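All protein chains of the complex are present and in place, except for one that has been dropped.
Presenting chain A:
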Amino acid sequence: MEDYEITETLDVTGQNCPMPVVKTKQAVDELDAGAVLEVLATDPGSVSDLGGWAETTDGVELLDQDADEADGRYTHYVRKTE
């Protein structure tokens, strides 16, 4: 895993589909290229949804996902690449 510094944090805890993906996209749009967004979520679907979104969408890269199922916390790290 490469090192990266978190530029911004987006808190979408308590929010459900489609909001984690939609708000992540809106937050990424506000960032500069190279910035890394940390997304805090509680929606278990956000793991698959954000992964699929990052894979399909140009200009973003999913760096890491951290699923703490016991606590119901899902953290995602997305880099804006362009």
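Just so it is clear, contacts are C-beta pairs under 8 Å (C-beta built on N, C-alpha and C of every residue); 3 or more make two chains touch, one makes a residue touch a chain; residues count from 1.
By definition in this document, contacts and distances are computed from a predicted model.
UniProt records the chain missing from this view under the protein name "Peroxiredoxin family protein", selected from "Peroxiredoxin family protein", "NADH/Ubiquinone/plastoquinone", "Na+/H+ antiporter MnhB subunit-related protein" or "Phosphate ABC transporter ATP-binding protein, PhoT family". The omitted chain makes contact with chain A at the following residues, 14-19, 21-22, 24-26, 53, 56-58.
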